[in-house]
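This is the structure I want to talk about, given as structure tokens.
Only one protein chain is missing; all other protein chains are in place.
Per-chain numbering from 1; labels A and B assigned in written order.
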Amino acid sequence: MGRLKLATVWFGGCAGCHMSFLDLDEFLIEVAGQIDLVYSPIVDCKEYPEGVDVALLEGAICNEDNLELLHKIRARTKVLVSFGDCAVTGNVPAIRNQLGPDNTTNVLQCAYIDNAQENRRLPTHDGIVPALLARVVPVHEVVPVEHYLPGCPPPADRIKAVLTQILAGKPPHLEGAQLKFG
Amino acid sequence: MTLLDLEQIKDKEIAGRKKIVLRCCLAAGCTSSDSKNVKARLDQAVVAAGLQDQVEVRGVGCMKLCCDGPLVQVDPANTLYIKVTADSTPSIIAALSGGKSDLPQGDPQAAFFTKQLSIVLANSGVIDPERIEDYIAADGYLALHHALTEMEPRGVVEAVVQSGLRGRGGAGFPTGLKWSTVAKSPGAKKYIICNADEGDPGAFMDRSVLESDPHAVLEGMAVAAYAVGADQGFIYVRAEYPLAISRLQIAIKQAKRIGLLGMGVFESPFNFNIDLRIGAGAFVCGEETALMASVEGKRGTPRPRPPFPAERGLWDCPTLINNVETFANIPAIMRRGAEWFASIGTEKSKGTKVFALAGKIKNTGLIEVPMGTPLRTIVEEMGGGAPGGGAIKAVQTGGPSGGCIPAQHLDTPVDYESLTKLGSIMGSGGMIVMDETTNMVDVARYFLEFCMDESCGKCVPCRTGTVQMHHFLEKILAKKATARDLTHLEELCDMVRNTSLCGLGQNAPNPVQSTLRFFRHEYDALLQPELHSGGNGVAQPQPLAGAK
Partner (left out) sequence: MAAKTLTVDGRQISAENHTTILQAATDAGIKIPTLCHLDGVYDVGACRLCLVEVKGTTKLLSACTTRVYEGMEVTTNSERLQKYRRMTLELLFAERNHTCAVCVANGHCELQALACELGMDHVRYDYCSPKWGVDATHPFLGMDHNRCILCTRCVRTCWHIEGAGTKNVAGRGTKSYIINDLNEPWGESETCTSCAKCVLSCPTGALFHKGATVGEMERDRSKLAFIVNAREKKQWVV
């Protein structure tokens, strides 16, 4: 039997979900034999591979790069799991949506000019900061998602519960306190 | 005031009538195109021609063919001048003495008029709504006298039950049943409310009744008050109807002055006062519980029923609330008998219904037809079809809570049950005709937007469900939606319908659901293909490679 091809992806989030993932500690070693981690911020791999079984997606969809990658991921992955509140709800990154349709200008102004210590200018060159989307959206607003793993960040035992069920070939099911946002 | 007094007023009024009467519409439609000035100029022209002994220029209520106003009708010659201007008035007067006039005329024998059956609008466009004598001359207040002096309250209720009258405010609840519930509700203090909030866009039936024949409504309310044992009435009329308000004020004052309202009506022990309450333009305040909250001076939001107003209404007292048109039917029923009324209409929908005909149709205006009249008769024969002869696509009835009936169902008789069966409602009587150029998704969006804006904000499904439904419709219209969005929209329609607190939310999905029912292809044509398969949480994951 082949190993589960797992990917973890870091979109617009604080990496807290990935920290929590690493908090799985010895469980990671336990499952190491059943999983191939084919793409992840902690794996040296530039191109999202084909034929991925499961992807845990951290973060909201905030910019053009996120968008492009997400479409690629959807096309190459069987099961997508929205991993953490930012992916599930937009969470903190989506707060800028409240500033209205011009929020991208405001946000860049705030980060690169108003609050900058030196070198105050907007990053306009291609390939430096990808163009921000006018609205930050949760993953499932862009592509269909199979499962949701909320939490900010989701505690390690919640991630474990999901991975265990997936490895057992069952659709993961969380309930009660395991579903808590925040 | 006694019967004798009433008859004297009538006799005097009739005896004083002049040979020729020019009826000039002074309802809101025609006054908006300068009919007040037309009336003044007609008066002047009559004097100038020295005809004041033979000619009366009477300001009247709505003469129904509103699109061709200002209207002036000459009796007994039966000439109908349309689109009258102030400058054309001398030539109208000249024509009275045999002069030829080439002014535009309407045809009083057109189907628009001949297919009408006037009960509620019998006095509309005929009497001067600002003169109680004119109403009395048309047998006004005889019904009230008859009820007060010759009938027990129970008998009055029974007559209304027998007539088969159903509420004209939207739901079509049997009026007699409502009256008898209020009559039976224990309580020393009871109230009558006339719902004149008419908030449906495009509807102006109630406004016309109030502007054209306010006494009929007062008389209907008084009969109701006697029947259920109330001594105080309120008319809740929207502030956007200044003319209706002023005519009601005049009518109430006149009726009080001659003892037809107030203490000891017709020298009987029956007391009845009517006060006006002016609505501040919230559609939801037409909903009965919200309306009552508003009359009590509270924020106009609905509350769950039961208890129904008939048991606990205004200030927790039993309250009878009926629509303007419902009350306006009462005097005729009392005068001519329940059997007569019950002989008109269909088995379950008795009498007539007033509709405000609007939209893509040649003759816009007010019509009153027997229940059961086929939509086709109304739209094609009376309304004259779409202007320019285009094909009619659908007829929207019931206002924002109503639905669109497609052209293939035009032979449907207009009655409560038939319209409901087609996913629409009778509603209060707005009827908007749409031709082939109309985009039905856009129509749904328009009406939904109305409900969204008018939601009172109390309950979650209506307050925010309509916002999300609106998002979906915008997305569909912008060609950015997929089949998945449409599924979500339909699911939301079902949820908002079944979980909203009041009729506004419960019916808000109607425009969407009814256009989906008959014009789904228009939605489908706007949908985009899904970029990815996958089930958005619905699909099960594929069997996993590596799964144990």
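Going forward, a contact is a pair of C-beta atoms (placed from the backbone, for glycine too) under 8 Å apart; a residue touches a chain by one contact, two chains touch by 3 or more.
Every value quoted in this text rests on a predicted model; they were computed, and no experiment measured them.
Trainee: Would you list the chains present here that the left-out chain is in contact with?
Mentor: The omitted chain makes contact with A, B across the full complex.
Trainee: Tell me which residue among A:Gly12, A:Gly59 or A:Pro150 touches the hidden chain in the full complex.
Mentor: A:Pro150
Trainee: From the listed residues A:Leu6, A:Ile35 or A:Val88, report the one that touches the chain absent from this view.
Mentor: Considering all chains, including the one not shown, the answer is A:Val88.
Trainee: Based on the whole complex, identify which of B:His146, B:His471 or B:Arg517 touches the chain you can't see.
Mentor: Among B:His146, B:His471 or B:Arg517, only B:His471 touches the chain that is not shown.
Trainee: Looking at the full complex, which residue from B:Val460, B:Ala483 or B:Ala525 touches the chain that isn't shown here?
Mentor: Candidates B:Val460, B:Ala483 or B:Ala525; residue touching the omitted chain: B:Val460.
Trainee: If you put the missing chain back, which residues of subunit A would it touch?
Mentor: Interface residues of subunit A facing the absent chain: 82, 85, 88-92, 94-95, 97-100, 135, 137-138, 140-141, 145, 148, 150, 152, 174-182.
Trainee: List every residue of subunit B that touches the chain not included in the displayed model.
Mentor: Touching the missing chain: residues 282, 299, 303-304, 306, 452-461, 463-468, 471, 488, 491-492, 495, 498-501, 536-537.
Throughout what follows, only the chains that are shown with their structure count from here on.
Trainee: Quick check: in the complex, which residue numbers of subunit B touch subunit A?
Mentor: So the residues of subunit B in touch with subunit A come to 484, 530-537, 539-548.
Trainee: Sort out for me which residues of subunit A touch subunit B in the complex.
Mentor: 1-5, 34-35, 53-54, 71, 74-75, 78-80, 140, 143-148, 166-169, 171
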